[in-house]
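Notes for the one structure printed next.
A single protein chain has been omitted; all remaining protein chains appear in their positions.
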Amino acid sequence: MSEATASPKAEVFGKKERQMVKDPIWDNNPVTLQVLGICSALAITTSLQPALVMCASLTAVLCGSNVTISILRNFIPNKIRIIVMLSVVSTLVILVDQLLKAYAFDMSKELSVFVGLIITNCIVMGRAEAFAMANKPWPSFLDGLGNSLGYSVILILVATGRELLGNGSLMGFQVIPQAAYEAGYVNMGLMLLPPGAFLLLGIIIWIQRTMSGHFED
Amino acid sequence: MEYINIALKAIFIDNILLSLFLGMCSFLACSKKIDTAFGLGLAVIFVLTVTAPLNWLINHYLLADGALAWAGLATVDLSFLQFICYIAVIAAMVQLVEMVLDKFFPPLYSALGIFLPLIAVNCAILGTSLQMGTKGYDFLESSVYGLSSGIGWALAIIGMASIRTKIQYSNLPAGLRGLGMTMIITGLMAIGFMAFIGIKL
Partner (left out) sequence: MSQRKGDLYTFGFATVICVVCAVILALAATALKPRQQANVELDVLVNILGTVGHDVSALKKQTADEVFQVFQKEFETLLLNKDNQPVNRADLEQALATVGYPTEELSAQSASALLTRYEGKKALLARRAGEKMATYEKGYKLLYKHMNSSDEVDAYVIPIDGYGLWDNMKGCLALEADLNTVKGITFYEHKETPGLGARVTEAAWQAKWAPENAADKKKILDENGTLISIIVAKGNVTDDDPLKSHKVDGISGATLTGNGVNEFLKADLERYEPYFQTLRSQRSGR
């Protein structure tokens, strides 16, 4: 097809691009395989709604920061590389935080400090360093999108498990019928507490790794 | 007495890692060997003890609502700059620790490798600075809080490293090896630490 010296024409939604988005969702999941972004995967997931808001926030920040850093990548002096990336990410996160406080006040109360902690979310810094610093803006955007989707999948799984088992509800709506409670069913309180989150995530990782075949030694 | 309460709360009850979920990434990655865990724990303690009071000063005299009163700007509220200022201070502090370790403890420096600069993005560090703000601690309380949070984190990672060293030759299912098992162990440790909830001196 193309000459060995010339790089293949980068299409907008070519096979390579689609792969960039698809890979991190399952095969190269940032949380379960790359071991990034675990903190918020545990903290925000006591119920589904804040988890969804966090997914949206992370997607906005990750895509935004990947694109920005990619655009700036040839201008950033090597010595201050990390702090420049941190500044870009922090600015984006502060913007998201301010917008949440203005337009989704109840949600921002639930997320509290964890919006700020997106700055230290290893996925954001990890992808910025590993991908955005060496690639063009559009592929960087796709990479950000793929990783955010992968992160969101895990977050939604954990949150669904925790809210359903721990509270019998989903998105605030009672799912487990009252009849079950009267018959003796009791909510698993452990799921709402930190240990429950760790255990559930451990099991999800087990299943995911067994299914995708990527193991650790 | 109050300070001891804060310390106990930060180390055991509100353990920055086991209750507040902060600092997981380096915890999971560096807890395979006890030496690395110990070194990283000490580094985190140092960074936290220095950055917590430093960030408190910055917040109190520059950023909080009305903090700039000493400059005659009592109505200015710069708290929206908290994240970016805190992270800048933390990154600078970590750079300092890196340089000191490189000069005086080279073996530890090479053992920690990439994880030393990654302390800067360790959510535990930023999280502690943000938490002391919401808790409304003063300068001395913030320093105690920073130190104890660090001790709590170090305790968790050293504990995890010890357990992982012990189970190194256990026969785990393939999918559970490594991260999966570590998560489950962390959950059990977290249950253990929950026994301290509600203790007040």
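The letters A and B name the chains in turn, as written, and every chain counts its residues from 1.
Everything below uses one rule, namely that a residue touches a chain if its C-beta (ideal position, glycine included) is under 8 Å from a C-beta of that chain, and two chains touch if they have at least 3 such contacts.
Note that the coordinates shown come from a computational prediction; the quantities given were computed from them, not determined experimentally.
Residues of chain B that touch the chain left out of view are 14, 65-66, 69, 73-75, 77, 80-81, 84, 134-135, 197-198. Although one chain is not displayed, chain A still touches it through residues 46-47, 74-80, 84, 87-88, 90-91, 94-95, 98-99, 101-103, 105-106, 109, 112, 166-167, 187, 189, 192-193.
In the analysis below, only the chains that are shown with their structure count from here on.
On the chain A side of its complex with chain B, the touching residues are 32, 35-40, 42-43, 82-83, 86-87, 90-91, 93-94, 97-98, 112-113, 116-117, 119-122, 125, 193-199, 201-203, 205-210, 215-217. Those residues of chain B whose C-beta lies close enough to touch chain A in the complex are 18-25, 28-29, 80-84, 87-88, 91, 117-118, 120-123, 125-127, 130-131, 134, 173-184, 186-188, 190-191, 194.
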